[in-house]
Structure formats: C-alpha cells, structure tokens
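Of the protein chains in this complex, all but one are displayed in their positions.
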Amino acid sequence: MSGYPAYLLTRLGQFALVVFIGINIAFIVTHATPIDPVEQSIAAATQFGSTSPEAIGLMRQSLKELYGLEGGLGDQYLAFWRRIAVGDFGPSLSAFPTPVATLIGRALPWTAGLLVVSTVLTWLLGNLLGGLAGYYRRNRALRFAGVLAMAFHPIPYYVVAFVLLIVFGYLWPVLPLGGGYQMNMPRTLSWAFIGSVLLHSILPVLSLALVGLGGWFMGMRSLVSNIVTEDYVVYAELAGVRRRRILGSYVMRNALVPQVTGLAMSLGAIFNGAIITEQVFGYPGIGTLLVSAVYAGDYSLVLGITTVSIVAVSLAVLVIDLAYPLLDARVRVH
Amino acid sequence: MGRTLIDLLRFNRQFATGLALLVVVTAFASLSFFSPYAPNDSYVVPPDLPPDWSYPMGTTSRGQDLLWLLSFAIRNTLLFGIAVATLSRLLALLIGLVAGYCGGLIDRALMSLNDSFIVIPLFPILVLFYFVMRDRMSWGLLALMMACLGWAYDARLIRSVAMSLRTREFTETGIFSGMSMRQILVEEHLPYVLPIVFSTTMNNINWSIGLEVTLSVLGFTDINTPTIGVLIYWANQHTALVSGIWWWIFFPVLLVVMTFIGLFLLAVSMNEYIDPRSRLGRTGP
Partner (left out) sequence: MSGQLPGPVLAVSGLQAYYRTAAFGVKREVRAVDNVSFAIEANEIYGLAGESSSGKTTLIKTIANAIQPPLQVLGGSVMLDLSGRRLDIHAIDARELAAIRWKHLSYIMQGSMNVLNPVRRVRHSFVDFAFRHIGTPMPQFLQLVRDHLQRLHLTPDVLEAYPHQLSGGMRQRVTIALATVCRPELIIADEPTTALDVVVQKSVLAMIHEIQRELRSSILFVTHDMSVHANLSDRLGIMYAGRLVEEGRTADVFRQPRHPYTAHLIASLPRMGDAAAKQGLAGAPPNLADPPPGCRFHPRCPRASDICRQQTPIMQWHTPSHRAACFHPVGEPAA
C-alpha cells in the first residue's frame, strides 16, 4: 500500500491509540485511590452548607456512576468509556446543576484562541529568526536575539508568567492583569469588545511566546546550519542562485519540514504551558477552570477537563499530521 | 566520557558557565546540613524583616530565616528533580535502546507507544492525580508518577543514537572480528550513548523541577515539605508581594532560575559537542 490513503489510515490509527492510552491513564489514576472519593467530593463541595438533600443525592448518584463505583471493575470501565464517548460528564459540583460539558464549552474557545494565536506566532517567529541566525552566522543582532531566546527557554511557563505579572503588576502597570476582557463589558462583536479581548491577551501571549521562542529558534538554527552543507544547497550556490532564493526555497523550506513534526510533538507541552499561564492571569480558559475545580473539589469537572484536553491535543496533532504531506512529498511514498 | 567533560570545561564557555551556576546552587543547597533551624520550624525569628547583615535574605511572614529555609527548599527541589530523572532514565534507556537496536516491528510498536506519551498533556493528568490522592500525596509517589509519564521524549533521542550505532561500520566490523555483543556495547557504543544520556538527564531534571514548582505553587503537592514551589505557595498565601515582602519571592525565583539556566547550558553544550559539524564550525583563521 502506498500513497496518501495509507498514510491517512496510519495517522488515524495513531490518533485512536493516543486517545485510548490517555483515557486509560485517566481511568487508572482515578481508580487507584483507596479512599472514598464520592464522600470526599461531596464534603468539599457542600462545605458551605447550602445544598439541598435532593441535590446531594443526585450528586452522589452521578458521582458514583462517574467514579464507576457501581459494579465490578469491568462494568466500571465500560461505564467510564460510555460516558466519555457521549461527552456526558455529569453536572458540575461547584456550579450545580450546570453540566460540566457546558462549562468546558464556555472556557475552551478562550484556551483555543490563546493557544492558536501564541503557538502560530511563536512558531513562525522562532523559526524565522532561527533560520536567519543559522544562515547568517556572523550577524550580531541575530546572535544577541539567540542568547535572549535561550535565556528564557529553560524557565518553566509558570515562573515566566509570574515574573511578568510582577513586572506589569507592580513595576509598570500598563496592561490589564486578569480576565479575558474588561469586566462588565457586553460580549458583543463590537470593536470595543474585540479591542479589550486583544488587550487582555497580550500578557498571556507574551508569556507563552517568551518561553516558546527559544526552542524553535535553537532547533531551526541547528537544522539550518546542517542543511547549508547539504548537496542541493551547495549545488544551488555553485549555480549562482540568489542567496535570498536559496534561503527561502532550499534552506527554510527543507528545515521547516522537521519543525512541523516538532510542532506536533510539542503540542502537549505547549498546551500544558497555556493552561498554567491562564491560571496566573486569570484568563477564562480551561486552565483557570481546572485549578478552581480542584480547589472546589469538583471531580466531574476535573475529569472532564482532563479528558477533553487529551482528545483536543490528539486531534490537533492529527490535523498537523494530515497536513504534513503537503509540505513534504516524500512521505506519500513511504 | 571523562575526557569529554574535561574538554568541554576547558573550551566551551557555555558548559563552564552552566557548571559554575550549578556549583553555586548545590553549594547553597548543602548549607541546609548546617542549618540551626529545622525546616518546618516557624516563628523562630522576627517575621517580615528585609535582608540585612543578620538575616542576609530576610525573614518570612511565618518567622523563618529565609536563608536557611531556602537552602532546604532548593535541596529538596534538586533531590526531587534528580529522583525523577533517574527513575525515568530506566524507562527511557530501556525503550530507546530496545527500539533502536531491534528495529522492525518492535521499533514501530514501541514508537507508537512512545509518541502517544509525548502527545498526551501531562499537566491535567498530574492535577487529576493530586485531586484523587489529596492528603495521601507524597513526594515519592509524585516522582514515580512523573517518571512513568515523562520518559518518552528522551527515549526517542536515545533510540536515534542506538539506530545510528547499529548500522555504523564499526559495529559490523566488531561483529565480524569476533567481539562479543557485550564488548561491542561497552567499548564501542557506550561512548556515544553516554553524552546523549547526560544531556537528556539535564533536560529531564529541568522539566521535572519546572513541573514541581508549578504544581507546588498551586498547592497541588505536599505543602508541608519546603521546596521552591512550596515556598512561593506560602509567600502567595501570605500575600507577600502586596505586603511588600519582595525577598520571599525574589530569592527562591532567583535560585531556581539559576538552576534552570545552569542545567540547560550543560545540556546544550553537550549536544553541540555530540554533533561533530558544529565542532568543526568553530575553526580559527
């Protein structure tokens, strides 16, 4: 078998495998505990004492189902999968009776927006700068940019976000520090609203970009400095092809191919970073939702977010995998 | 391997800088053995004092001398990172070497598994783990969990080294000249495998410390053992920044950033050393 259909099938298979393993890990983690999570959750969620007995009964029932504490391990496993397949995670305990799915549905677009914007920006900028740095090795400005990028790269997302919060919160308070948009602003598609959204996204995006740039920069720079010794680049230089054309069509174009693979592999880590960063800036995505769910003891919400995260990231990776042959024709023949 | 390290130290500025940073951090961590206070003692000194000669790093709102507390914190953080990295080496080496050397169907199966672990977002799972464990969460358990989840990226790198070694001419020459598999592995291959293990270990320590700090700051670990993340957690709980007790945040962050950059520089300089083309690029006039 050769050609695109075979490749498509392979990638779909991998997607299914990742989701399967991920959900299984979630199952193992949640069922490995010796304590009774149902009562724990109910205690945490109702500690302020204003929940009615019927509500508590409903919670206990849906929790028992979700926790799968009814029936043997096999039944629990099947029930787990059934619920997840339908996307029904039950009602949220902290925002009872709003379904978990609704809460996630509200928060997910914010995370998705933040992720897409910052990842695309970081990947493009990082690769561009790294490529130029690898090709024009003597350029001082590029070397300096490299040092800067590499200085931020090893620092975890949380620390960078935190430092930015301090810098812009106390030293230079010119940007909004929390939320996705200005509070009390009507959520219409007006310029004011869009402007507010953009303004509030600057810090989270900046935080993600500072950490991410270094990785792409370094990778691209080393790829490019290897590629410039490849036969086809040397040949094009011998033929007097213009430097700009060589940089674009021969060097970058070939270097971007493994960087796309790298993007697919990094999505999990970038996602982690994004939801952590959200928490620091109170950005209304699933990161903030996750942390507040833990504090509130809202098991269904936590489980729901974990599951959705696994599926969403795997899906994004699948999309990139499927687009890959457009960039590199060689893979179709494999 | 020893020669490699000595060469790197003499000629590679990045390596030397990284090592210097780490030496400072480790020296500071070893101060913890001389601490006059036990790590969880509180209110043993006047609280909220800014840094001065008697308290070089100031004191916290809980009446702890930040200098000694921080020495415990960085020691525990470092130990945690090393523990995770060591445990995950086992998995990374096992899967990476087996996949690289065996090739074929075994390789494809292992790599499918491997790539799944690379893609799956680990942070939500760790949060879920904490949620389920709550007070039963211990550092050992967390380290084990992270080691079981975080081996995949390194396994891939080790596999590519193993793959290239398997097909190298000197391996075939070795086999033909009658060297035993063990001899070949130890004498011919190990010098190539060790550097990549070294640099991936550095990166892994960074990764695990980063995750530890993140989880601890959110309060998702055992907050009674001082680590860098836990320290910042308590600082936040006591609204240190708003109260103007900047040193409670500044010194832990400073120390941990030094650790990150130090480990990173070591890993990067080792990687450059492994790649022969970048070595030749550094030629004289």
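By written order: A and B. Residues from 1 in each chain.
Here is the rule we go by: a residue touches a chain if its C-beta (ideal position, glycine included) is under 8 Å from a C-beta of that chain, and two chains touch if they have at least 3 such contacts.
What you see is a predicted model; the values in this text were computed from it and never measured.
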item: Contacting the left-out chain in the complete assembly, out of A:4, A:170, A:232 or A:295; value: A:232
item: Touch residues of chain A, complete complex, unshown partner; value: 230-232, 234-242, 245, 249-250, 253-254, 257, 327-330, 333
item: Interface with the undisplayed chain - residues on chain B; value: 7, 10-11, 279-280, 282-285
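Operating definition for what follows: only the chains that are shown with their structure count from here on.
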item: Averaged-CA centre spacing for the pair chain B and chain A, given as whole angstrom; value: 22
item: Chain A-facing residues of chain B, complex; value: 112-113, 115-125, 127-134, 136, 149, 153, 206, 209-211, 213-214, 217-218, 220, 232, 241, 249, 253, 256-257, 260-261, 263-264, 268, 275, 277-278, 281
item: List of chain A residues in touch with chain B within their complex; value: 14, 17-18, 21-22, 25-26, 29-30, 32-35, 37, 40, 137, 150-151, 153-159, 162-163, 166, 169-170, 218, 222, 225-226, 229, 264-265, 267-269, 271-272, 275-276, 279, 290-291, 294, 299, 302-303, 305-306, 309-310, 313-314, 317
